[in-house]
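Here is the structure we will look at.
Missing here is one protein chain; the remaining ones are kept as they sit in the complex.
Letters A, B and C mark the chains in the order given here, with residues in each chain numbered from 1 onward.
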Amino acid sequence: MSHNTDPNNLANNFAKYTALPRTVKIKKVVDETRKIKTFFLDTKIWAAPGQFIMVWIPGVDEKPFGLSYIGNDTAITIQPKGKFTKKMLGLSVGDRIGVRGPYGNGFTLKKNACIIAGGCGIIPLAPLAEMIKNCVVIIGAKTSEDLLFIERMRKASELYIATDDGSSGAKGYATDILRKLLKEKTFDVIYTCGPEAMIKSVFDIAEEHGIETQASLERFMKCGFGVCGQCVINGFRVCKDGPVFSSEQLRKMTELGKFARLKSGRKVTVKEYYNWRS
Amino acid sequence: MSHNTDPNNLANNFAKYTALPRTVKIKKVVDETRKIKTFFLDTKIWAAPGQFIMVWIPGVDEKPFGLSYIGNDTAITIQPKGKFTKKMLGLSVGDRIGVRGPYGNGFTLKKNACIIAGGCGIIPLAPLAEMIKNCVVIIGAKTSEDLLFIERMRKASELYIATDDGSSGAKGYATDILRKLLKEKTFDVIYTCGPEAMIKSVFDIAEEHGIETQASLERFMKCGFGVCGQCVINGFRVCKDGPVFSSEQLRKMTELGKFARLKSGRKVTVKEYYNWRS
Amino acid sequence: MFETTKSLKTKLLGINLSNPTIMPAGFLGVSADSLIRAYENGAGAVTTKSISLEERNGHANPTVLSFGYGLINAVGLSNPGIDEYVEEIKEVKKRKIPLILNTIGDDNQDFVDVAKMGEAAGVDIIEINISCPNVVHRKPYYADPELLSGLVQEVKDAVSIPIIVKLSPNVTNIKEIAKAVELAGADGISAINTVGPGMIINIETAKPVMAFKKGGLSGPAIKPIAIRCVYDIYEAVSIPIIGMGGITNGRDLIEMIMAGATAVGVGSAIYYRGLDVFKKICAEAHEWMRDNGYSSIKQIIGAAHES
Partner (left out) sequence: MFETTKSLKTKLLGINLSNPTIMPAGFLGVSADSLIRAYENGAGAVTTKSISLEERNGHANPTVLSFGYGLINAVGLSNPGIDEYVEEIKEVKKRKIPLILNTIGDDNQDFVDVAKMGEAAGVDIIEINISCPNVVHRKPYYADPELLSGLVQEVKDAVSIPIIVKLSPNVTNIKEIAKAVELAGADGISAINTVGPGMIINIETAKPVMAFKKGGLSGPAIKPIAIRCVYDIYEAVSIPIIGMGGITNGRDLIEMIMAGATAVGVGSAIYYRGLDVFKKICAEAHEWMRDNGYSSIKQIIGAAHES
């Protein structure tokens, strides 16, 4: 009978269009660096690397986070910035947070890839590296203490490291290593995530060499599903059209590395955006 | 992605719980008797014999009608009673009505069956007879002019006719024929529909002979899907638990053939109910 | 009677309920037999159809439809009148089933008369319904705190059983109305009646589908509004609240109780999940409570306010 089906069906339909945080417990907490922690969640989220979830701390706020581990061991990895992340870093095993998603698109998997990350940018790229296998990974950070997922990446890839102060790997920028590698070989794709200035340099280098780029961008988000317009960079919604963008899209972004929008929607320089509230 | 699926899916989910009349055109009108007409609709409704649809004449009213033809040639057959049916009988090919449903349960098909109908009661039983094949059909009516679907039933079954005045078939009641037949043979099931007094007699005869009954009842309806409680006979909702009821259910109906409810919910005798507004 | 677990037992205005689900007015309340059947299917208490002094035929059909995410209805308060209806009440009360009489009237005296006859026939609670959006009211009780206070006082004085007032969500300030009702002596509040009203137009014929053109909305679509209203009312008054509007499963029930409800109406969900929806919701709520370490539903009344 078409007019009265079983409750599970009702629940399923409901679920399909529902975007409400569902509460999950923190299962395990791992210290990654002095400051950065990984939170394993008591749920399994199946997503493409690069997709993100909205994380709600009841009574505090809700923010987007990429998945650092996907599927059976689902986890997010958090770097302290402002109120929300500091609150999050104070949570322990058994505490409850809300999650919704996954949202956005993910990276498209290709072989012969180079992954280049700045600081926390490695978070969504780590599961990607593990999936691709045998790719080149370049990680840049300020100091050796800020390096994230080094052992993990060493296992999965041909790893290069750069630090600003030379305390680990080469002294200098990750992009220096990329330039050097490109003298000897080429890649079918460069995946990148990190500070937007770095992303911009990586993209410029890739364009010089005619290599496809897939870059994961960050903007302040509200809905996470493409209606409010808060997260736009030019006409693109980072939450829905991204967070991973193709070379073709990046080329159209006159704001890339230059402008971003605060919570009010005010357009400011990327620098001012990063310093906002800090 | 779970949070944004294609529009057709949305429409499908929507449709599953929607009970709004959708407009269909009248495709063909057939005069069955002096007064009764069959309206073929420009839609295909797949239902079990006994299920009904709610028919809306825009700006007039909405009433339940059984399906006299099912599937590829979907039709309802209308007998004039009050305002609604008279309006309906005035409609012609190309006119639009609204339909929703099918609602309720239908007859459960069994072999070695006897179908016994009083007057218009043959409407939902005719497609049943055609589906079962080779069953016995008994039709009772006031006069030969009130007989419905005679040729149709003759083709599909072993047909017996009774009229009050003897103008066709045997003189007397359909139940007289049933009693006579039961002297020689037995049935696995008796299907019945018609005036409630007749249904009650048929049920009593079946009970005497230990034969299962499936009877289709009528009550004034509002929602048609089991929430408003308008159509109740004892605790049973004719629209949702019926309109076809089993012997077990009929046995519990102390109101069967005795009481029914007017539009206000007032409980009156079945006689008063039939005369209501006429 | 349906035996629920101890954890769901509760008390509403002095009446023991096996569980907090209540079948609200307008659902299967036409006959004693169907009220009894709802009770047998797990409802902790049942409510009559809205009953007036005189018989009412209500509107022409369509009176009740589903637009997919909820129901729309404009039944028009059809009922046989209290004189006839006392027979149904007596039949239900023979079985000792907790019964709420939902009353309607054109003026204060109507309400008083119906309430008195209901009390005499044995109902447990009188519900004053001033919030049906589907009739042209002679007096706009639902949005006028002063008029409403007068009505509540008169009914309160006329009967000695508890009286509750059923509020409409379609007002600018529901807190103000809830406070007026409490001050006037009401023992409880039920909320919400249907939302809107709404309208559905059949585009092929360019005609509103409901015979009354408009109809109130109920079911899942309105749940967030119902939760907010109950949350607001809970902040405004200290008398118990029967919360309703879109409650369809055990989680919804818990949510409504956390918003501040003592008992919870379950109406439109009958359409989505069948008449045994009461049993189903109780089982789901019990399971959730067990998994989350609660032993009694009373522990969570208004829990969402503690933050």
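Quick note on the criterion: a residue touches a chain if its C-beta (ideal position, glycine included) is under 8 Å from a C-beta of that chain, and two chains touch if they have at least 3 such contacts.
Everything quoted here is computed from the prediction, not taken from an experiment.
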Residue, one of A:71, A:166 or A:265, that touches the chain absent here: A:265
Full-complex contact with the absent chain, from C:8, C:23 or C:72: C:72
Sites on chain C contacted by the missing partner chain, in the whole complex: 67-70, 72, 143, 170-172, 195-201, 203-204, 206-208, 213-215, 217, 220-225, 227-228, 231, 251, 254-255, 258-259, 288, 292, 300, 303-304, 306-307
Hidden partner chain, residues of chain A it touches: 13-21, 23, 54, 56, 58-63, 96, 98, 100, 221-223, 225-230, 232, 234-235, 237, 261-267
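In this section, only the chains that are shown with their structure count from here on.
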Core chain by centroid distance, with centroids computed from Cα atoms only: C
Contact pairs, highest-scoring chain pair: B-C
Centre-to-centre distance between chain C and chain B (centres being mean Cα positions), rounded to whole Å: 34
Computed distance of Cα centres, chain B from chain A, in Å: 63
Sites on chain A at which at least two other chains make contact: 3-4, 10
Where chain C touches two or more other chains, by residue: 66, 271-272, 274
